[in-house]
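All protein chains but one are shown in place.
By letter and in written order, the chains are A, B, C, D and E; residue numbering begins at 1 in each of them.
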Amino acid sequence: MNATTRSRLAAVSTATVSTVLLKHGFRNLFLQGVRPLNPAAPRMVGPAYTLRTIPAREDLDRMEAFRDPAHPQRRGVEECPPGAVFVIDSRGDARAASAGGILVTRLHRRGVAGIVTDGGFRDSPEIAAMPFPAYHLRPSAPANLIHHHCVELEVPIACGGVPIFPGDIMVGDAEGVVVVPAGIAAAVADEAFEQTVFEDFVQARVDAGHTIRGLYPMTDPANGPLFEAWRREQGR
Amino acid sequence: MNATTRSRLAAVSTATVSTVLLKHGFRNLFLQGVRPLNPAAPRMVGPAYTLRTIPAREDLDRMEAFRDPAHPQRRGVEECPPGAVFVIDSRGDARAASAGGILVTRLHRRGVAGIVTDGGFRDSPEIAAMPFPAYHLRPSAPANLIHHHCVELEVPIACGGVPIFPGDIMVGDAEGVVVVPAGIAAAVADEAFEQTVFEDFVQARVDAGHTIRGLYPMTDPANGPLFEAWRREQGR
Amino acid sequence: MNATTRSRLAAVSTATVSTVLLKHGFRNLFLQGVRPLNPAAPRMVGPAYTLRTIPAREDLDRMEAFRDPAHPQRRGVEECPPGAVFVIDSRGDARAASAGGILVTRLHRRGVAGIVTDGGFRDSPEIAAMPFPAYHLRPSAPANLIHHHCVELEVPIACGGVPIFPGDIMVGDAEGVVVVPAGIAAAVADEAFEQTVFEDFVQARVDAGHTIRGLYPMTDPANGPLFEAWRREQGR
Amino acid sequence: MNATTRSRLAAVSTATVSTVLLKHGFRNLFLQGVRPLNPAAPRMVGPAYTLRTIPAREDLDRMEAFRDPAHPQRRGVEECPPGAVFVIDSRGDARAASAGGILVTRLHRRGVAGIVTDGGFRDSPEIAAMPFPAYHLRPSAPANLIHHHCVELEVPIACGGVPIFPGDIMVGDAEGVVVVPAGIAAAVADEAFEQTVFEDFVQARVDAGHTIRGLYPMTDPANGPLFEAWRREQGR
Amino acid sequence: MNATTRSRLAAVSTATVSTVLLKHGFRNLFLQGVRPLNPAAPRMVGPAYTLRTIPAREDLDRMEAFRDPAHPQRRGVEECPPGAVFVIDSRGDARAASAGGILVTRLHRRGVAGIVTDGGFRDSPEIAAMPFPAYHLRPSAPANLIHHHCVELEVPIACGGVPIFPGDIMVGDAEGVVVVPAGIAAAVADEAFEQTVFEDFVQARVDAGHTIRGLYPMTDPANGPLFEAWRREQGR
Partner (left out) sequence: MNATTRSRLAAVSTATVSTVLLKHGFRNLFLQGVRPLNPAAPRMVGPAYTLRTIPAREDLDRMEAFRDPAHPQRRGVEECPPGAVFVIDSRGDARAASAGGILVTRLHRRGVAGIVTDGGFRDSPEIAAMPFPAYHLRPSAPANLIHHHCVELEVPIACGGVPIFPGDIMVGDAEGVVVVPAGIAAAVADEAFEQTVFEDFVQARVDAGHTIRGLYPMTDPANGPLFEAWRREQGR
C-alpha cells in the first residue's frame, strides 16, 4: 500500500468503501457487530496482521502458557509490523477477552495502526481513553485463556463474519471496520476518494435544501455542471 | 393528531406511554432493541409513514434500481409528510444499511419528525451528530440493496417486533421508541400527561428521602393531599 | 466484608478480579452482556441482595399487584441493606423493565451500593444521569409485569449467566460486573490489590516503550528489582 | 386433579388446551422449543414437581456433590410423587445435561408421569426408546454439573419461557408441553374436551370436502344441527 | 409453469436447483431453517400464493377476528388456487402457530400443492401424518392471533430469509424449500434436469468406487465418453 492509497483510505468513510467494494462485486466485507471503543480515535488504515484462535482446552490454556515466548498472542504483539492492523479471529465469542490494556498499549507504542477482534477487550475503559483505534463486540473482563486458544499468526481468518487474508487493508472509522482485498486497495482508494467528492457535493446540495431526485443518483444531467463548478470551487 | 396531543406526547417519556398503553391492554408496542443515534436529539412525535422491505434479490437489487424515481425508498424520502416519522421495516436485519446520511439529511430538511428502522444506518457518526431523532439497531456501512429490497410505502409493517400501521403515532426519547395506535393517541397523551405529573411528585418525594411504601402506588390516603398541594405549588 | 476488603475491591478493576478468580479456579463469574448505564458513576462494591423472577402470568401480574406491600420487588427496594447491591435475575429478558427511575432513586437514597439486572431498566436516561452504579443489558420502557413475575428475595439466582448467592460480593466498574464468592472475598481483594500494583508497574514500563517480553508475565528475573524499586518509589 | 380432569386432559391436544387457555386470558403457557424425545410415548398429564437450577460454580459442583443424599436433583428423583411430572428449570441451557437415562428410568419405575426440561438430556437415544414422556430442547451428553447447580425443589420456576408453579398441571403430546394453572385445570379440561368434540366434527367435515367458511368458526347457523346430529351419531 | 417445467422440478432436488440458481447469480433462495413435517410426503412444486403477517395487536387480534369472512388467513385457505403453494411470512416467529390441522386439511382437499411458513404449525403430529408437503420451523401449539396479525394476500413477502413474489415457483423435498423466480422457472427446470442426469452418473461412478478427481467437476476428458455411454444405457 503506497502513501496515496493510505491517505485516501484515511479520508473516506467505511460506508463509501463498502459501496465501492459492492461495485467490484464484494457484498460481505464490512465486519458485522464490531464497533469502536473510542469513536474519537484516529481513523484506522493498515494491512491486516492476523491471529487465529480456537476454543480453549483446559490442559493447554493455563496461566503458564503465557510464559512461553512463542505464545502466538504475545509474539504477535511484539512482531506485528508498525503501520499494520492486528486482527484477531475470536469466533464471535466475547465471553472472555481477546486482549487487554497492556497489550493494546504495547501495540500502540510499537506504531501499530489499530486492533480489531470479533470478541471483546478487557480494560475496555482504559482502551477507550487511548488515541488508538480499537474495535470489538463488547467489553469482556475474563482472561483470554478461559475461552480462547491462540493457534497461529498470519493465516487467513474470519472476523465479524468476513474473510480476512494477511495483507488485506483494514479500514476503520467511527462506524466500524471494512476490509479491502489487497489486490484492489489502490483502485478502491481512488474510487472511494472520487465517490466521496461526489457525495460531499450531494450532501452540500441536500444541506442547502435541494431534492435528492435527479441528484442521488445523478440522473438529471443539469446536476453535472453544478457538480463540476462546486468541485472547482472546493479545489478537489 | 392535534397540537395538544403532540405537545403532551413530546413532554412524557416512552416509559410512561408504555404504562398507559398497558392500562389500555397493549403489551407489545415498545420497539425492542431500537436505540437513538443521538440521545441528545429532540424528542420525536409524529404519525408513522411506513416503508416495507423484503430480502434483496440479485436481479432486482442492483445499483441502477436507485435511478428509478419510483424506487420506494427514494420516493418515500421525498414524499414523507413534514411532521411524520419515516419508519422502515428492515426485518431486524442490520447487515446492510436501511438508509444513510444524505437521505436522513433530506428528511430532516423536509421537516420530517424522525426516522426509525429495525436495521442499521450507514454514516451513523454523521447522523448521530444531527439534531434529528434517528433510531436503529446498530451502525451498518453496507449499501441497502445488499440485503434489502424495498417493496412499498404506507402499508402496515413490523418494526422492532411491534405492529405499526400508517398514521399510528411514533413517540421517541433517549430510551427508545413506542408506537401509539392512532385511535387512542389523544387519550394516551392525556393520561400520560397526568401520569407524568404524578410520577414527578413521586420522584420529588423519593428524592427527598421518603419511602415508596404507600406512595408508589399511592395506597396511603395521606399522600393524596400532599400530591394535591404539590401540584398546586408546581402549577401543573 | 470488612472495610479493607471493600476499599481494596473498590480500587481494582473487574478484569483484575476476574484473573484472580481464575487462579482460584473460577471461570464464569463475570456477568455477560451486562453494562453500566453511567460509566462515570462511582465504583460498585457490596454484598448481593437478590430478587428472583420468572415469566409473568396474566392473572397474577396485574397493576394491582404493586399495591401489595409484600410484592417482592417493592419490598426489596425498601429492605435491601445500605451498602448492599440489589441484583435481579431477569432471565436475560430485557423486553420489559426490571425496574425504573423511581425505584432506583429510592435505592440510591437508602444508601444501597448499586443495582444490577440481566434485563433492562426503564427511565434509563434518568438513571444514566445519576451518580449511582446501575447495570443492565439495554433500555426497556415496558412495565415490569408484562414479562416478569417477582417470586422472592434473598435466594441464589442466575444473572448474566453467572451464579449469585446472597452475600456474594458484587464488584462493578465501567467495564461491567464480577461476583466474588463471599468466602474468598478478602483473599481475592488482597491478591487483586497486589496484582494491580504489578500491572500498574507493567503498564508504566510499556507506556515508557518497553517490550512485554520477559515482563508480562515476568519471566526475565532482571525485571524483579525494577519492580521493587518502582514500588518503593510509588510508596505502594 | 380428579380422575375426570386427568382423563380429559389426556384426550385433548396441547393445541386445543392452548386455545382454551387463551380464552381464559393466558397467552404464554406453551413451552417454547421443548420437544418430545419419543413422539410415540403415552400422553403426559400430571401436576408439576419442580427443580430449580442456576449456573454451576466450580467449588460447589464437583462429582462428589452427588454423594450427598440431599442433592436436590437426586432427592427429587426419589421424592417426586407418582403421577406428577418432574419439571426442571435449566434456564434454556442445553450445553450440559439436565438428567440422563438412569434417573429417567428411576422416575418411570416410580410411576412418575413424565419429565420436562428446557435444557437437554444425556442418554437421549435410550430415553427416546422408553414408553415414557420426556421433553427437552436437544440431546446433551455433558454431565449436569458442568453448567447446572441444582438449588431447590418445589418452588415456582421458568421453563421454556413459561411460568410454572408446583402443582400446575403439565400436559404433553407429540407437539409439546403446555402448563395449566392448577386453579382452572378442571374448567380447562372440560372446555378443551368440548372444543375437541367440535374440532373433530369440523375435521370430519373438512375431510369430506366441505369449506371452512361458516364452519370454522361456526358462523353459519346451518352447521349447528349438523354438528348436533354428528355428535349423537358419534355418541360424544 | 407448464407441465414439463412442473414435472422436471418435481424430479430434481432442492440442492440441484440451488446450484442452478447460483449459476444464474442467485445466492439466497433456499429457505433457511424451514423443514418438512413429513419427509415422506410427495415432492412440492407450485407457484407461491402468499400471506403476509405483522406482529399481533390485542385490539385487532381477538377470537372474533376469525368470524370475519375477509380475514386474510381464512380467505386465503379458500382462495389459494389448486396447484399453488400457500406461503406464509411469519417473520421467523414460531411462538404462535401460523396455521393448524384443519386449515392444512382444507388446503390439501382443495388441491393446493403444499404449505410453507417460517413460523410453526399447531396440530403438527396430525399434519406430519398427512401425504401433503408442509414446511415450518418447529411445532407451535398457541393460536395464531397471539403473535400474528394477518395483513394481506398475494404481495411480495419474506420467508426463511428469502424474497418470495407471488407466482414464484416453490420447490420442496425432504431437505427443504427453494424458490425459483417465475421468469426463469423453465430454464432452471431444464438445467436442473440435465444437472441431475450428470450427478446421477457421478453418483453411480462414486458408488462403484471411482475417484471424484477429474469426475466432479469433470475436468478429465476421459469421463466424457463414459458419461455419454452411461446416459444412453440409462435412456436419459
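Here is the rule we go by: contacts are C-beta pairs under 8 Å (C-beta built on N, C-alpha and C of every residue); 3 or more make two chains touch, one makes a residue touch a chain.
Since we're looking at a predicted model, the values are computed, not measured.
Peer 1: Tell me the shown chains the invisible chain touches, ordered by label.
Peer 2: Hidden chain, whole complex, touched shown chains: A, D, E.
Peer 1: Touch as defined at the start, partner being the missing chain; which of D:A48, D:A84 or D:A97 qualifies?
Peer 2: D:A97
Peer 1: From the list A:P39, A:G83 or A:G161, which touches the chain that is not on show?
Peer 2: Of the listed residues, the one touching the omitted chain is A:G161.
Peer 1: Contact with the hidden chain only, please: which chain A residues?
Peer 2: Interface residues of chain A facing the absent chain: 25-28, 54-59, 91, 149, 151-152, 155-158, 161-164, 181.
Peer 1: Suppose we count only contacts with the excluded chain; which residues of chain E make the list?
Peer 2: 13-15, 17-19, 22-23, 27-28, 30, 32-33, 35, 39, 173-176, 178, 199, 202-203, 206-207, 209, 211-213, 216-217, 219
Peer 1: So which bits of chain D touch the chain we can't see?
Peer 2: 63, 66-67, 69, 74, 77-78, 94-95, 97, 100-103, 105-106, 109, 122-125, 138-143, 146
By definition in this document, only the chains that are shown with their structure count from here on.
Peer 1: List every chain that touches both chain A and chain E.
Peer 2: Chains in contact with chain A as well as chain E: B.
Peer 1: Compare the contact pairs of A-B with those of each option in A-C, B-E or C-D, and report the one where over half match by residue number.
Peer 2: A-C
Peer 1: Can you check how far apart chain A and chain D are, centre to centre, with Cα atoms defining each centre and the answer in Å?
Peer 2: 49
Peer 1: Would you pick out the residues of chain E that each touch at least 2 other chains?
Peer 2: none
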